[in-house]
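Worksheet: one structure, shown below.
Here the complex is missing one protein chain, while the rest keep their positions.
Chain naming follows the written order as A, B and C, and within any one chain the residues start at number 1.
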Amino acid sequence: MTGNNLADYLTLGLLMFSIGAVGVIVRRNPVVIFMCIELMLNAVNLTFLAFARYMPSSAPASGREASFMSGQMMVIFVMAVAAAEVAVGLGIIMAIYRLRKDVDVDEMNLMSG
Amino acid sequence: MGGTNIELIGWVPALPLIGFLVQALLGKRIVDFFGERFGKKLMGTLAVLPVFAAFVLAAGIGMTLSEMGPLANNQVVTYFDWIRISGLHVPYEIVVDPLSITMALVVTGVGALIHLYATGYMAEERDYTRFFTYMNLFIGAMLILVLGNNLALMFIGWEGVGLCSYLLIGFWYKDLANAKAANKAFIVNRIGDWGFMLGMFTIVAFIATNAERISPRTDRLLSFDAILPALTTLLHDHPAIATVIGLLLFVGAMGKSAQFPLYLWLPDAMAGPTPVSALIHAATMVTAGVVMVNRMHVVFEFSPVASGWVAIVGCVTAIFAALVAFGQTDIKKVLAYSTVSQLGYMFVACGVGAYWAGMFHVVTHAFFKALLFLGSGAVIHAMAHEQDMRWYGNLRKYVPITWLTMTIGWLAIIGFPYLFAGFYSKEAIIGGALGNHHAELFGAPVGVYTGWLLLFGALLTSAYMTRLTFLTFNSGAERWMNPATYEEAGTDHHPHDDHAHAHRHHAHHGEDAHGFFYTEEEMARREALAPHDHHHGLTVEHRPREVSPSMWVPLAVLAALSTGVTGYLMHHGETFKHWLYPPTTYNETGLSMIRNEPVVHAEALTGHPHGWVGSALVFLSVGAMLIGAIYGYLVYFRRLPAREGFDLKRWSGFRRAAREQFYYDGFMLKFFVTQGGAAVGNVLAGMDKYVVDGVVNACGWLASGLGGFFRQFQTGYVRAYALVMLIGGVALLVYFATVGQGVAR
Amino acid sequence: MYNLLAQTDGNGLAKRLAEAFPPPTIDWPSILPIALVVCTGIVALIVEMLRPRQNNNAIIGFSLVGLFFAGLSLTSQFASPDLESFGGMVLRDRFSLTIQLLVVMVTGLTILFSDGYLRAKRIPFGEFYPLVLWSASGAMMMASSKNLLMIFLGIEVLSISLYVLAGMSKTETKSEESALKYFLLGAFASAFLLYGIAFMYGATGSLHLDAIRSAWNPNDEAFRNMMLFGMGLMLFGLAFKAAFVPFHQWTPDVYQGAPTNVTAFMAAGSKIGAMAALWRLLSASTTNVDLGATFQSYWMPALFWIAILTMTVGNLVALVQKDVKRTLGYSSIAHAGYILVGILAHVNNPEKVGIGTTVFYLLSYSLMTIGAFAVVSLTAKNGKEGTRFEDLHGLWKRSPFAVGCLIVFVASLIGIPPTSGFFGKLMIFNDALASDLMPLAIVLAVNSVLSVYYYVGIAKAAFVDAEGARTPESAPMNLGLAATCLLCAGGIFAVVILFNPLMNWLVGAP
Partner (left out) sequence: MGDYIAIVILVGLAAVICGAMVSLSFVLGPKNTTPYKQSPYECGVQPLGDARERFPIKFYLVAMLFILFDIEVVFLWSWLTVFKNADLAYQTFSFGAVMVYMVLWIIGDAYVIRVNAIDWDETTSLHPAKLGEPDPAALPVTARDLELVGGAR
């Protein structure tokens, strides 16, 4: 933790986030797409932790009880939510696979226009 | 009785609505529970009772009001707030003044009688309770219309009665003609509503913009007791605005009250059951327009132009409908056109400033036209639902009571001097018109012209009503027994063939307009399927029998009301006029201290022109009546033309033209209603043509073009969507970074 | 700064944490409604667990009773004062109570007409009821907190249940596809939302919305830009939920593919939640001019354009649709635009424009939307469902009552007086003028004229007679569906007739 400053973490987070976003758009396998989304979520977690760690005492905290450690709390909840989304997403992908033996998202445009 | 508390007025509309709920929720169950006969009796009683109770209550309140004297008899009962948004406040409030109470009495009184009649007339109807559900709902809505103290409530009632009329016309919706008639009524009335709404918005906008000039300041921009004084103050120097508002409101009145361009739904509305025709399409709903013009008469008093148009439209309607009535052979159709014509009379009265005369005629007309319709219903009932007068004749032998009462109705409508009610009101209207100094168009005193034309209209009225009476009750032989003596069209074949012929004839003739929900082919198929001669049992052996008491008792009561007693009491000493428009509330300058309404011209109010016309007025109207009656007697009873070897064929052209309403109806339908498949679309098409003349269509093309363009982005690919979202987000951020400080305060 | 990791001794750290987290102030009533809804869902799940694949009457009964009590506990708190409890996580004020009441109402209506439809579609799984209840609890959470953590959790609870529900009809490729689309895009959007929250947290040092106002300082470049960045990404996430253009494209596909009752809930409940969250966020991110440039002066113009786009694009594309559910989806996009106008009017001038308009419009919107979808759900039978316009043909003969109600819903969606839709639009128009957003008012008026065409098309389709046997015979009218139609149609008029008393009751005296 010594030496690095906040900017480094934020930059890393931003790069991870951007890679994830681009991945969502260029990949065709829903599982991979979802992995990219997970990457974005992890980038968010990194950002949260970085902010929480470097939260300056001069920051205009609202002085409410919940503001302390709320960054870390948020990270845990994000992880939980991500897990839930994984479960549901894999379930949906399984259902589609059972239905059409094929999970390419570019094959799925029954509905358009 | 006189001590009835005014606060109770809320129960007058509430009672029929409660009855409506009872019929709607419990009706079928009760009938099933108590069995067909007793159940129907019970529900019939439960349908009549609330209306009658409302009548008693209204009568009591009316007495209280009459004791209050002219200065105080304008009460407003407020219940609770309805709408309170910034700058507009509309409470639930009921106005208790002579006008509203008069209408409430007419609606509940005549309504109760017709309900009673309907219990007998609809006895073998399967959906007995559904019928009375609609009827009670109609009474409630009509009472809201006449009692509501603001335009919004009036509009609610306005739509409500429209809905009930729509439902009741289409009551036998299995029959195609009824469905189509109902749809025509629906479509045409939308046009009227459009006018009403625009007028309403104009009033609100106008008062809101000049709010600082009215005192006391108010945000009840729709309540009569607030806006009438305000309009009185403001319209003095905005005659143009007065004209706009007046004309817009009058368009609404034209739709509801079946005036000339928009009248064409009313004759087809006769497809509904006869009590409906009597209650809604003769006595009450169609007079809503007159009531509204009376309510808002301040506007019209400031605009001679609008008044002039009202008078002209009324006059044209009166003459036109009277002419059309000659061509009709269906007894209810004749009465329908006579209703349209009489409504024209009322609007002439309103146009020339004799508002009270208009209301006077509303009341008397409610009595004798309801009587005539119910009588015709009795005749149709007795004649196995044959409505074609050409197969009647000499019925007075079979249905004496009906004959007697309908004769009274006939004398009343043709205005038999002094002994019958119609005479007084009609004479008041014609007098008011002849003595008019109010309605002006391009500097011409149109009122006077309309007065003379109405005299001719009275002649026509008495002629065709005489025709109806004689063809039905007198004129020698029973025609349905030996078709050979078929009098009018010269051809002789049996009713059924003729009926079929009539229908073939209808097929290309406009009055069977296109249905709401049908495409052309659909129509054709249904034409084939629809049971044209449903309950159609008129045979040579048929012997009509007099109807049951529950049906002729109302006839008798209405006949009594149609006699001169009513007219005399209301007309003598100008009782009714001063009840509606008390002279003491006006000062010389024309503006009233109490109600703050401008005075109508003295001559118009008196309803008696000066000079020789004034003295000769009675003789003129009586003369017109006599000429018409004698013409009818000679032609339809003595058959003078036939005896003198006069060639009837020469008149057949006029008859056919008249039967087809001089091709106006067919033209209108081809033009507006027939277009597009289903008539919801037709409403749109008609509106487009009426309102913005196809501009909307152009926009429609453009819009769907743009829609197609945007639609291309909806590729259906998840990744494309994600990309669009991403681009949108980036654009959002860039916009944040670059723009800013834009809209916010 | 907090130097936590410098402390090697775990106990010390734990001590500090324990001191930092005193047991918070507890106000049970303020979370009772949500708890009730969640527990109802659990009970429903247990019932389904104990007797799977049997009729769902018991579950429906439980659910409706639970919702009724939730609504009861909500209305019983109308009088009680505003209160923020559970360490600033749960907020009870008039807005949250009202919105939660709306959500409860919407859920009840949906559950009411679901059973018949699910049977007709041959997917009568009891799981539907717990899932829809939990989804509703998520929407309620979004409305009842000013803490971004809670709002985020609410969104996710709402969405994750909806992902499953959208894919509920497992034999339908359409349904599964819509589920996958909704899921992928939803997760994508929530990642952006979270990133925005992260930056807002970094700038304000708190997850509480009230911190935004105190943290805004237009003269400090870094803070300003971070808050703008965070705001933009949060708007991204919320705009997706509320289906604002250009974040709307999932809406028509998902609405078309998902089972119709789920679509109805999505269109009403999920939109209510999203609008509530948006309302909280926007009204919390307004600042006074005394600091210099206000925060809203940065984001207001963007939302201004988004509102215009949303109204226009929604209506335009709806004009060229062939599928009823799709058309209704686009119309819901347009209505989202109208509601956004109402919210902007409030945010732009809070003194003049209250929350009444938004609440009333959401109420009337959910009534007419659920009603319309309920009628459309009549086209399902024998596990099949066709929702193109021609599949509605002849409906008026099979069930005239439903079509009569459909007319009411369509009239209200168009905004024909005297329906509630007319009043809602009138109020939004009025507010837009009152808070000098004239352009939005004009666009709204133009759009409501545009929309007439396709709405009339829907009503018309129900009246045209069925040509040939291409259409599946529609399901027979069942009691629940009739009740839903009746409640919605009656409600559309009731809220107009009882306008002022209702508004006083819902949002307090003006």
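The rule is simple: a residue touches a chain if its C-beta (ideal position, glycine included) is under 8 Å from a C-beta of that chain, and two chains touch if they have at least 3 such contacts.
Just so it is clear, the structure is predicted and the values come from calculations on it, not from any experiment.
Trainee: Taking the complete complex into account, which shown chains does the hidden chain touch?
Mentor: Answer for the hidden chain's contacts among shown chains: A, B, C.
Trainee: In the whole complex, not just what's shown, which of C:84, C:156, C:172 or C:431 touches the removed chain?
Mentor: Final answer for the missing-chain contact: C:172.
Trainee: Of C:223, C:396 or C:409, which sits in contact with the chain we cannot see?
Mentor: C:223
Trainee: In the complete complex, the non-displayed chain touches which residues of chain A?
Mentor: Chain A touches the missing chain through residues 5-7, 10-11, 14-15, 18, 21-22, 25-26, 56, 58, 76, 79-80, 83-84, 86-87, 90-91, 93-95, 97-99, 101-103, 110-113.
Trainee: Give me the chain C residues in contact with the hidden chain, please.
Mentor: 10-11, 13-15, 17-18, 21-23, 42, 45-46, 49, 52-53, 122-123, 125, 170-174, 220-223, 225-226, 229, 256-257, 382-386, 388, 470, 472
Trainee: List every residue of chain B that touches the chain not included in the displayed model.
Mentor: Considering the whole complex, chain B reaches the absent chain at 720, 723, 726-727, 729-730, 733-734, 737.
Convention: only the chains that are shown with their structure count from here on.
Trainee: With contacts defined as at the top, give the pair, A-B or A-C, that has more of them.
Mentor: Looking at contacts between chains, A-C has the larger number.
Trainee: Averaged over CA atoms, how far is the centre of chain B from the centre of chain C? Could you give it in whole Å?
Mentor: Chain centroid spacing, chain B to chain C, equals 45 Å.
Trainee: Please report how many Å separate the Cα centroid of chain A from that of chain B, as a whole number.
Mentor: Those two chain centres are 68 Å apart.
Trainee: How big is the gap, in whole Å, between where the Cα atoms of chain A centre and where those of chain C centre?
Mentor: From the centre of chain A to the centre of chain C is 24 Å.
Trainee: Counting only residues that touch at least 2 other chains, which ones in chain B make the list?
Mentor: Expected reply: 711, 714, 716, 718, 722.
Trainee: Would you please write down the residue numbers of chain A that are in contact with two or more other chains?
Mentor: Residues 21, 24, 33, 105, 108, 110-113.
Trainee: Quick check: in the complex, which residue numbers of chain A touch chain C?
Mentor: Chain A residues touching chain C: 1, 17, 20-21, 24, 30, 33-34, 37, 40-41, 43-44, 47-48, 51-52, 54-57, 59-62, 64-71, 73-74, 77-78, 81, 84-85, 88-89, 91-93, 95-96, 98-100, 105, 108, 110-113.
Trainee: Okay, in this complex, where on chain B does chain C touch?
Mentor: My answer: residues 80-87, 155-156, 159, 197, 516-519, 522, 677-678, 680-681, 684, 696, 699-700, 703-704, 706-708, 710-711, 713-714, 716, 718, 720-722, 724-725, 727-729, 732-733, 735-737, 739-745.
Trainee: Would you pull the chain C residues touching chain B in the complex into a rising list?
Mentor: For chain C paired with chain B, touching residues are 180-181, 184-185, 188-189, 192, 225, 228-229, 231-233, 235-236, 240, 246-247, 249-250, 252-253, 289, 293-294, 296-302, 304-305, 313, 315-320, 348-349, 352, 396, 417-418, 423, 426-427, 430, 434, 436-437, 449-450, 452-453, 456, 459-460, 463-465, 497, 499-501, 510.
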